[in-house]
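Encoded as structure tokens, the structure appears first; notes follow it.
Coming up: chain A.
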Amino acid sequence: MIRFDNVNKWYGQYHALVSVSETITKAEVVVVCGPSGSGKSTLIRTINRLEPIDSGHIFLEGEDVHRRGLDINAFRSHIGFVFQQFNLFPHLSALENCTIAPVRLKRGTKQEARDRALALLDRVGLAHKANALPSELSGGQQQRVAIARALAMQPPVMLFDEPTSALDPEMVGEVLQVMKSLARDGMTMVVVTHEMGFAREVADRVLFMDHGEILERSTPEAFFNRPEHPRAQQFLSDIRVSSTSI
Partner candidate 1 sequence: MPPFDLSILLSGPYQTMLLAGLRLSLTLLAATFVLALPLGILIALARLSPFALLRGLASIFIESQRNVPLLAHLLFWYFGAPELLPNAAKQWLYAHDVETIAAAVAITLYYSAFMSEDVRSGVRAVPTVQFEAARALGLPWLASMRLVVLPQAIRVTVPPLLSQTLNIWKDTSIATVIGTAELMYQAAKVESATFRSVEAFTFATVSYLLVSLLITALASGYHHRFPPRAL
Partner candidate 2 sequence: MTFTEVIRSYWLYFLVGRFPQGPLGGLALTLVLASLGLLLALPFGLLLGLTRVSPWRWLRWPVTTLVFVVRGTPLLMVIFWAYFFLPSVTGVQTSQFSTMLMALVLFDSCYLAEIVRAGIKGLPRGQTESARSLGLPWFATMRLVVLPQALRHMLPSLVNQFISTIKETSLGYIIGLGEVSFVATQINTQVFIYPTSIYLILGLTYFVLCFSLSRFAFWLERRLASQGGRNTTSALATL
């Protein structure tokens, strides 16, 4: 479904993505983790062309994402993207946030868009907040609306860029809950996250990145218990230390 083919990217002199090659199949849930600055956010942002690449190719359902002449808007409407900072539109209600794209891009009638949005808000547990403005919602609620908003376009794949990093700890759970149910329903997901519990429970594979390279790829069980690459081992031991120091 998603294929990286020797992708390279530079920020000036800094080599942000180093010969990245990887394939993600349909219904797979892939977690990308790694230390700060490893390039994991950059990687996921290149999939829907929020960041350009300098060489190599990225294919989504066979289409070269970065080729010139691609209808980028039509293309992006087939990818759901959830940001770390939620990025809900503050001047629109939760419901309007979810209907703005389907209505504007003419995915069915207005009524259909509304019905689907309400169903999605219900699915993320926020049907009762349909008319609330983002300023009236907690961080966890906003992120759940953001997920519903991305789902409203019925994309075949969902990308998550550190979806819980900006949340207070007590709200992380409600968002992960939604993401887990999505995974169980067979959604293809690429998730950049530090939430190792999530990775253990629903991920099919874990990709470990550092300094722009994918250094290890394995199942969650293998990755957490028997990491092979020394930097992966370092990373995991650092995480364990910080999590036990609470």
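Basis for inclusion: all candidates are chains of the complex that A comes from, given by their letters.
Definition applied: contacts are C-beta pairs under 8 Å (C-beta built on N, C-alpha and C of every residue); 3 or more make two chains touch, one makes a residue touch a chain; residues count from 1.
Computed from a prediction, not measured in an experiment: that's the story for all the values here.
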Task: Identify which of the numbered candidates 1 or 2 touches chain A in this complex.
output: 2
Statement: Residue positions on chain A within touch of candidate 2 in the complex are 48, 50, 73-79, 81, 83, 85-91, 100-101, 104-105, 134-142, 146, 149-150, 153, 166-168, 171
